[in-house]
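One protein chain omitted, others in place.
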């Protein structure tokens, strides 16, 4: 029996169960990407983006039992709060805000449209919190187009929607490479950031891809 | 009429007059060697030996009227005191001590033997003041052998004595080049001083040579 | 790397442990979550905290003590502290008299302080410090950076709090001090974050960056290193052009070393700056020359001017007893 998609079940506990599985997938992914992300951040930042997300992953894993008791929205909010609390730097408040705002926007039994709307709310929260916009060479260069694509396709077939989201994230990542950083530590190195991959954009791409895989698999 | 040698006249005023001419010669020489001596000191010291001796020369020139009123011994002592007072660093107290000790040793009407003895007393003073010895790669590598040669030949012909003093100074200078500095700032650079000319040895050589020229000319 | 380090990831912790051990009479380090607070808190006093990335010592931990900060929250090197750290510090020192957060204008700092204050339930206020005119024109991004002027704001607000002023009065002093303060820096070389690949600023030997930020952010102009007088002339011109002090404004002149520049040079800069201000008819009423907001081992310096408005001179002269700044007591 395949895993349930996050959007399919009308049983909250199952939803949360699947969400926790996705959480595990993301945590494992980010722990595995620690060196890669640190390497990208070493080039134009301070070399800790991988470490920061590894710290986030570890604190989320610790939180797993607690999350299992919560509704979907509460769990996502709670996860965001944990990230915010423990990570520091720039990515802590940003990824934390993404999750907290998503959690607040989620109804008890979210459908695909709800997820798309929640994602959009989360991305809005990131931009507000970061006083930043797409094109600043940050995680937003991936998150914003991905969220837009998901919203546009949310009423269509889930597979198509996920594929569009992934494609938009990849495009955004490629475009971002050529930009000069205007936010975060990479802005300190100015022109030298051009041609480098932004570590936050990369971690966002990894996460968007993993979510698409996970939901696509479960759906299929 | 040729100039009087410092050792020839029985008239103190004439002695002092000739000594002041020698002082002028030495001051002019050292002012002209400022860049060369700074250059040598830049390589293994702090680049100020030429400047220090230029400062000494200027303060001695200012002192000229006062010196003219003094006996030979008093004048040389007074000149040494002026060098000591104004120069600082290592060469100030050392060249100043050389002159002060020479002045103290000079009788009112010095003959060649008295000058040789005074030079020896001055060199002793330098070694005591500097807690240093020939072979430490300093001005003593020139002054000590020059003084020894002069003392040994002092009873012989003045020309020969002066030639011996100059040759000993030159030999000492050549030998010194290959040594490692054990005193003064050059000792800070340790092995790196080997192969370089010591600035104080160079200034001592210049002075010894000029004295030999001056006295030889006046004698001939 | 020309640094005394063990595991680079432990540098901040080890350094703070040494700092706290050395200054145990004045400060106390809490390690988890990490913050530094005064050894003795004054009940009923408006509390002041600041914080931000490490690597700028003595800012901020070295400025904790009587007459200045109640707590400091050090992040990793050049990286904001977490919300957890800020909240813990706030809860440790901020009582019903209220808490003032002094925040340098960097998005990480602002985000983390903002989030922490959203979770903090006692009276509080925040003031953003953005004194750096270095990148003027070239910076389309994040507004002015907060740099050495932070010390001035912390000193003046700290003195007000020590005198027993309330939260709003202290915040108002901090706001006015921040508004009256301008800084511009110059670097003769870069600095190296231990965990990063390269120096934060790539200057060829003999080059300088005018308008440098305290993390090596680009300034307004790169040029061959000029004589000190010319450099200082350019910095003083820029400061005066930016906020036009008048001969009636008593000025604070603060020359700050960036970490790799020794006192001999910062005093040469100070001497030139003081002469140039006097030549323009301006009045240097107070002076400070010290490396207080450093950028790791960066060779460089900054000049800060503050217009000392009503009451500022007295607040400045009030006693301060911290590991990094100490007078009058």
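Note that the chains are named A, B and C in the order they appear, and that numbering of residues resets to 1 at the start of each chain.
Just so it is clear, a residue touches a chain if its C-beta (ideal position, glycine included) is under 8 Å from a C-beta of that chain, and two chains touch if they have at least 3 such contacts.
Everything numeric in this text was worked out from a predicted model, so none of it was measured.
Seen in the complete assembly, the chain not on display touches B, C. The hidden chain makes contact, of the residues C:189, C:213 or C:245, with C:189.
Among C:225, C:240 or C:276, only C:225 touches the chain left out of the display.
Interface with the hidden chain, as seen from chain B, comprises residues 38, 42-43, 45-48, 51, 84-90, 92-94, 96-97, 129-132, 136, 182-185, 187-192.
The set of chain C residues touching the chain not shown comprises 1-6, 11-12, 14-19, 21-22, 54-55, 57-58, 62, 188-189, 205, 225, 227-229, 231, 259-272, 274, 287-289, 291, 294, 296-297, 299, 301, 326-327, 329.
As a working rule, only the chains that are shown with their structure count from here on.
Chain-to-chain contact here is organised irregularly, matching neither a line nor a ring nor a star, and falling short of all pairs touching. One finds 82 Å separating the Cα centroids of chain A and chain B.
Taking each chain's centre as the mean of its C-alpha atoms, chain A lies 34 Å from chain C. Across the assembly, chain A contributes no residue in contact with two or more other chains. Touching of two or more other chains is recorded for no residue of chain C.
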